[in-house]
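Apart from one protein chain that is not included, each protein chain of the complex appears where it belongs.
Order as written gives the chain letters A and B; numbering starts at 1 within each chain.
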């Protein structure tokens, strides 16, 4: 009995390497997450508040970009080789993109973490959204650009595999998993264009001093042009696993292959012309554009709501085949002791809840209530932080045996770990949502203020803080157990049949799907047209209003002094005078802080 | 459209398994309680085909979800938001 690693040993190595990078990022990121959860709730402060932002930048980059996307390239490589039943066209190309992505990641990570070491004159505490004119070290942006180009090459690799396969199979339907990979990559190409332009044409030259100024609203809008589709980029590997693997784990079959294709095509079309929903309360963008982004966003709910039905129905099919009866008691017939199944099912359940807070985020004017409050991290820890991350961890228990040829070290630890994650997240993100409704801001090291207190109508702020810290602790422990289980699996000996890796055919086969669904060029074309329609006018007006390069010089974040806060506060009147005369307040504050530092 | 039994395995599974959806490579290491990762199909006690399957449980679940979401939306929009202080009117 041969599994993936026996059939495609070269590809298996790339998948292993991608997973390894992903899991290292997960470990570091989760550790920083715990420090943040304890710090901002004022339960335990082991770092300076200035360094909080260094860790937060690292947390965002390592988890939301590195962990998710390295896992994605691993799963997609697996899906392409398995789905097309052939090795990738040229494994050197495969290693090349892996190498480029990894080098970029290391460069960016070094630029960020150097912020913790005062001796190194490097800092990138700009958070993972890197809004200009806060300015990071050039290495931060260059690393990011390399990372993105690496993903483009990965996509090219998979499209080349598709071309080869198509050459041999001119009349066949694209197998479902590769179909999902290819459509996801089309979306990715269309959407990364925005961030690539922002980084390559504006931020890199600006951080190198080649251009003096940037237009902050322009780079911000370009970021969000990419920033919403990236959400679906995280989600698509999870959807791929939910559609093609979860039914099998449940003992059933995918309910409908054609509908799965429809859903992925909808994502290609609708993911990008919605980014302005992250800018509902930005000045400089007309309300009409915001309204259009809102309606598009609402219709983007459709593919996810369809997914809910199809995936749950597939799981129900498994439960019924396993003897499940009744309207709801069939749920008990599912293989809940399998961590791969239980983890993905709990991730899906959490996504239903996170989906609701996402609907609120999408609601344009109700955004006044939640914008930039702790509600938002509450939301995305349920979505990317659980729907995606927990699905990836659960999926690992089924995938790792295939790519290593080894059985999972401990099923009970796996089960315990996925349940622990779910419980931890219920505490942390529910409390974050509630805190956000009180107005507690996100991205803040010490959300405890001198001028006011937050007023809780139900419960108390103290209790909310405790729940965030406690939840964060459980989440961190869950990651520790996960990484231990993975490492212990890796250390085992190979066996013949490490896991049942077959995937049963769907109930409704692909032959029922209209052929047009496989017309990738058509969907790409329509997606581009929709993007042009949604973005031409807003971008044109931003550029006409303030110029392509704007007038904001860089404000480097290179100062890492704990005294900065007091210095800035005490220097207030002077700072405002000086700055009015054209001096940068940060420089003034830095000078003041240096004086303090020296006198210590 | 009826499922085609002869194409029970997806082409993606490299034609390992036999036609029967419940068959799995190594029956010895499998039990039907889900004590082995990925063994959900070992617990299958009956084959249910496309035509015999109506996902009524799914319909019930998502109807409950829809009701919760609708109620929560009304609460969030009209109580938490419109009932809140300082509405932006211009």
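The working rule: a contact is a pair of C-beta atoms (placed from the backbone, for glycine too) under 8 Å apart; a residue touches a chain by one contact, two chains touch by 3 or more.
Keep this in mind: contacts and distances are computed from a predicted model.
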Missing subunit (named according to UniProt) among the choices "rRNA biogenesis protein Nop56/Nop58", "Molybdopterin oxidoreductase", "Cytochrome c oxidase subunit 2" or "RNA-binding PUA-like domain of methyltransferase RsmF": "Cytochrome c oxidase subunit 2"
Left-out chain, listing which of the shown chains it touches: A, B
Touching the absent chain when the full complex is considered, from A:81, A:369, A:392 or A:499: A:369
Candidates A:68, A:151, A:321 or A:508 - the one touching the absent chain: A:508
Given A:103, A:430 or A:444, the one touching the chain that is not displayed: A:444
Contact set of chain A toward the excluded chain (per top definition): 49-50, 53, 56, 125, 127, 131, 133-134, 215-217, 220, 255-256, 258-259, 262, 279-287, 290-291, 294-295, 298-299, 301-302, 305-306, 309-310, 313, 359, 362-366, 368-369, 371-373, 438-439, 441-447, 449-455, 508, 512-514, 541, 545-546, 550-553, 555, 557, 559-561, 564-565, 568-569, 572-573, 575-576, 579-582, 584-586, 589
Residue numbers in chain B that touch the chain omitted from display: 1, 54-56, 58-59, 62-63, 66, 69-70, 73, 77, 81-82, 84-90
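Rule of thumb we're sticking to: only the chains that are shown with their structure count from here on.
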Centre-to-centre distance between chain B and chain A (centres being mean Cα positions), rounded to whole Å: 23
Of chain B, residues touching chain A in the complex: 1, 3-4, 7-14, 16-17, 21-22, 24-26, 29-30, 32-50, 53, 55-58, 60-62, 65, 68-69, 72-73, 76-77, 80-81, 84, 88
Of all residues in chain A, those that touch chain B in their complex: 1-2, 7, 82-83, 85, 175-177, 244, 248-253, 255, 308-309, 312-313, 316-324, 326-328, 330-331, 334-341, 352, 356, 359-360, 363, 365-366, 368-369, 397-398, 401, 408, 411, 414, 437, 496-497, 499-509, 511-512
